[in-house]
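Omission of a single protein chain aside, the complex is shown with its protein chains in their original locations.
Moving on to chain A:
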Amino acid sequence: MTDFLLELRSEEIPARMQDKAREDLARLFAAELDKAGLKAAEIVTYATPRRLALIARDLPAQTQAVSEELKGPPADAPDAAVEGFLRKAGLTRDALETREVKGRATLFAVIDKPGRATAEVLAEAIPAIIRAFPWPKSMRWGDASISTESPRWVRPLQGIIALFGDDVVPCAVAGVESGAATVGHRFHHPGVITIGSASDYVEKLRACHVIVDQNERRATIALGAKLAANMAGLTLIEDEGLVSENAGLTEWPVPLLGRFDEAFLDVPPEVIQLTARVNQKYFVCRDAGGKLANAFICTANIDAADGGERIVEGNRKVLAARLSDARFFYETDLKVLLADQAKKLEKIVFHEKLGTVADKVDRVAKLARWLAEEGIVKGADPDLAERAARLAKADLVTGMVGEFPELQGLMGGYYAAAQGEAAQVAEAIRDHYKPVGQGDDVPTAPVTVAVSLADKLDTLFSFFAWGLLPTGSKDPFALRRAALGVIQVLERTGSRLPFKAALELHGWQAVYQRVFDDHAYQQDFLHHYFSSEQLEEERFSDWFERSEDGLWTFARSEAGGRLSQILLDFFADRLKVQQREAGVRHDLIDAVFALGGEDDLVRLLARVKALQSFVGTEDGANLLAGYKRAANILKKEGYDTSATSVIPAQAGIHGAASAGGEMGSGPRGNDDAVDEPTAYDPDLAEAALVGALDVAEPAAREAIARQDFEAAMAALASLRAPIDSFFDQVTVNDADPDKRAGRLALLARVRAAVHGVADFSRIEG
């Protein structure tokens, strides 16, 4: 068994592509081996800026010999058929065998494929891998690029090592011939190195200042940066992304700490950190007090002759230039009031269908004010909420955010505070984008909550009104994230948002606008509102005047009806995804959502949670079992499900007046109709269940009304024993039609009582 080494050396491979390239190399190589029936015991890959390498262990010298058998035409088939078969098999007539198949002499070709030298397989595999390599971006170069057919690689390919054992696997790609030679570190060891085999590759390169293993370089950087910080009495702000990136930029990483002018600490620390990280790939540190220190750690690719003194000095200057630019932006931005900046938003398109950012700001400001005024966000001052919303997007046109878009919100917060806006307003501007995803902080300050909700809701209402919904994995406007953000904020703050009302008051505007801007939609609306004859009238161009009231009504009913249903379904889906992590069962969310009529997510969630703890108890599990049994019987008997599931708890044996017919002849309860006699004497267990329902139904109803879901569940729990006894002792399908009808009605009443709390039919198990 023999090891194989492949090194594809090129000019510098972008850091961000190296991990994926290693995976692709291993995958493509394994596939090539597989085609030849080979499999390596292990495939190891390495990447540095200048090389992509692979070691495959324990390959046999030869592939297995295989014998392939092809069935041909009958022996007495016409010559043409036989000749065709011979061509296919690549044999002559006398090489064929004749065998009996179902009593007929049939021709067979037996093709023996001898084993091939593995080296030969590898020699073919290497060019194939290079040609098929899926770099995110690749290029042509050099003399060969006079044709567009010339080979492509991520950057010019310079060398190939292909060693099977100690032997070179000869091949040539892109004008590069394989061999055993490579080069060491670009400056420490620029000369040629000859590699003996896979076994000395890593160590020979190390001797020439190349750490081939990316994980080792990462560890070196992570540890080196930490030590450098500690030696300076500081704490490194760890950053795995930076560790990887620097490992992808170096073959011999050397972290070095430098200091920058303390005066730059006037610039917000987030700005310093971002400048250092994004532009220069530096780590930063905290001082003993936890504040950002005036230090940076760069990762050099060389053991400098002077210990790195000049490298640090050079890097310090670059950072100083960057920071003075940042300070220039900061100071320039500070001079313009956010309210003045906000005017420039009129020139920025938010979305081609949805107007400018200024239009959005206007909608958000009204919505934020409404959320505060209606007390939906408790404790938010409506004036401050509106003010914050009007300024929240102004930093988008500042120099700093132009330079670093990731600082949106944050910079607005700094500028607002410096320009004398109320602290709550500045805070709301800063945090209104939050939460961005599951792990992010959820705002709780009332003014911030109002703006955060209003911003996200406006985005959702607007895009939904235009039917611009996420599909599959595509969510270009981050609507799922916006909905998740709304859920997180509502849940965290316990804010009670009536979705439908919000949509009717705010979302309708987008529908209204769409009628003007979207021709097809306009036709829908017109046909909805006018007859075909009216539409075909010659002078119908004044449709707007004729239909203004109608349009207004149409938009509101669209928003309140169809749109609100789509949105609520969307929220239900987001809620399921979000709550899955918290261990909430999606079927329980469905069970609660299925009741309909509830658009308050906080209340829905409280109900789901109460339901989850209830079905986890013994009472809950048994009640569920009893419910399912009852529901099954009703289903089997064709008992009118639509009526019973909609008619609330007083249906069934209470509900003679409303239900009528068969149900009307059943036994009655004793709360509102005691004087009416039953048609038969109920069994003990039957009477007990009636009694239990008489107590549980109103108790559950009242508990639901005061949003005490635990109490509602407790009320349901009291039904468990009577239901069990009922099923133990009573025959539903009695010969007496009165009894049978009465008992079915009783089961329907049980089902209805349960449905008053949640749709148990949606619950799994």
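One rule holds for everything that comes next: contacts are C-beta pairs under 8 Å (C-beta built on N, C-alpha and C of every residue); 3 or more make two chains touch, one makes a residue touch a chain; residues count from 1.
The rule is simple: contacts and distances are computed from a predicted model.
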Omitted chain, identified by the protein name its UniProt record gives, among "Glycine--tRNA ligase alpha subunit", "Phosphate transport system permease protein PstA", "NADH-quinone oxidoreductase subunit K" or "ATP synthase subunit c": "Glycine--tRNA ligase alpha subunit"
Touch with the omitted chain, as defined above, among A:62, A:197, A:235 or A:280: A:280
Among A:311, A:384 or A:457, the residue in touch with the chain that has been omitted: A:311
Of A:67, A:148 or A:473, the one touching the omitted chain in the full complex: A:148
Where the unshown chain meets chain A, residue by residue: 11-12, 14-16, 49, 137-148, 154-156, 158, 186-187, 249-250, 280, 282, 298, 300-302, 304-306, 310-311, 313-315, 317-321, 324-325, 328, 347-349
